[in-house]
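A single protein chain has been removed from this complex, and every other one stays in its place.
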Amino acid sequence: MRLTDMAPGMRLAKDVYDPNGNVLMRSGTVVTERLVKALRSWGIDEVTIEADAEDAASAMLDPKTAAEIRALLDQQFSLSNRDHPVIQALYGLCLERALGNR
Amino acid sequence: MMETKGDLLERLDELPSLPAVYHRVRQTLENPDGSLETVAAIIEADPALAARLLRVANSALYGLATKVDTVLRALTIIGAAETHNLVLATTLVSVFRDLPLGAVSMRSFWEHSIACGVAARVIARVGGRASPDRAYLAGLLHDIGRLPLYILEPHIMGAALQAHRDRQGHLFDLEQQFFGSSHAEIGAALLRGWAIPEVFCAAAAHHHRPALAEHPAPEIAVTHVADLVANSLRIGTSGARWTPILDDLAWRATGLETAQLRAVVETTIATTRDVTSAFLEH
């Protein structure tokens, strides 16, 4: 979807990367005006949006908080092999617990 | 650097040794004429140990249906093989529980060890490849080699931790750099010195690099994965802050499916708190 068509409340369906290949935004991140501005800053015109995102619990979560939680988890997993599905699953479980705690 | 390693190995006897009661229990268990009654009597001669052992036996670890209030009954329910592990775990934690460490507290250390033991037990049970009891003890003992590093070379260990904190590498690799050895190697040597059964020494020796084990054993693979789970969940710590690298072969050797991780994680979190308090609270 083009940046101009995006509306707050939508969700990213795929991870977004910076020019170095580092993750900028995770899939599942809720679209906000700030996020659109971030995408524009990086010159990313188009992203994939989730067809239907009905996860009420995390939709309520402040996107900035979620980003902070992710940033800390990214740090914790930074020396691990992130490409391994098991590590990804563990990351997901940790993220879920951290979000669930809130 | 290699001097540090040799030096460390020679100085392992400066650490407290396992109490006589453990050796007496072990002799009794290995003696064909020995009985659980005798073992229970030996344990009860040390009331503090007996009380602690009962707390652990009644903790979520064993999931006993009813509360047991005598040592003999506890031992009868959990069985002779597990009795050895229970006595070893209890005496070991008691010996080291109150020693001072440095940048990590002994409490954090045991929290991590217990979490790893609990995770290993769950992984073994769910994956069905390793004995849950042995996996548990292997997990509990996997980082024991960190204790000599903290106690005998606090400054070098402090520097290694600082570098690790700055994300210069995994603590295991930094230990290699700073000591010319690692807690895995030192831990295995320590356990061998205590004449602990070989499977536990091997698990301690290879839990970071399971691929390098001469005789791959399911307990090694399970300990490797359990350590990774405990580190990701961050229940206590033996010093490591960042999630280590998963060895794919070891993962496969556990027999676990990715989808079963959730159950492992949840059981580990739910059980560890209770078991930790059974081991550590006064």
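The first chain written gets the first letter, and so on, giving A and B; residue counts start at 1 in each chain.
Note that in this section contacts are C-beta pairs under 8 Å (C-beta built on N, C-alpha and C of every residue); 3 or more make two chains touch, one makes a residue touch a chain.
In the analysis below, contacts and distances are computed from a predicted model.
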Which of "succinate dehydrogenase", "Putative ribonucleotide transport ATP-binding protein mkl", "Bifunctional diguanylate cyclase/phosphodiesterase" or "Sugar ABC transporter permease" matches, in UniProt, the chain that is not displayed: "Bifunctional diguanylate cyclase/phosphodiesterase"
Among shown chains, those touching the left-out chain: A, B
Touching the absent chain when the full complex is considered, from B:D69, B:D98 or B:D248: B:D98
Of B:L161, B:L191 or B:V264, the one touching the omitted chain in the full complex: B:L161
Of A:M10, A:L35 or A:I87, the residue in touch with the unshown chain: A:L35
Interface with the undisplayed chain - residues on chain B: 98-108, 111, 150-151, 154-155, 158, 161-162, 165-167, 233-237, 239, 241, 269, 272-273, 276
In chain A, positions touching the absent partner: 16, 18-20, 22, 24-25, 34-35, 37-44, 62-65, 67-72, 75, 78, 97-99, 101-102
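Definition applied: only the chains that are shown with their structure count from here on.
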Inter-centroid spacing, chain B versus chain A (mean Cα positions, whole Å): 37
Complex interface listing, chain A residues touching chain B: 75-81, 84-87, 89-91, 93-94, 97
Chain B - residues contacting chain A, complex: 167, 169-170, 228-229, 232-234, 241-246, 248, 251, 258, 261-262, 265, 269
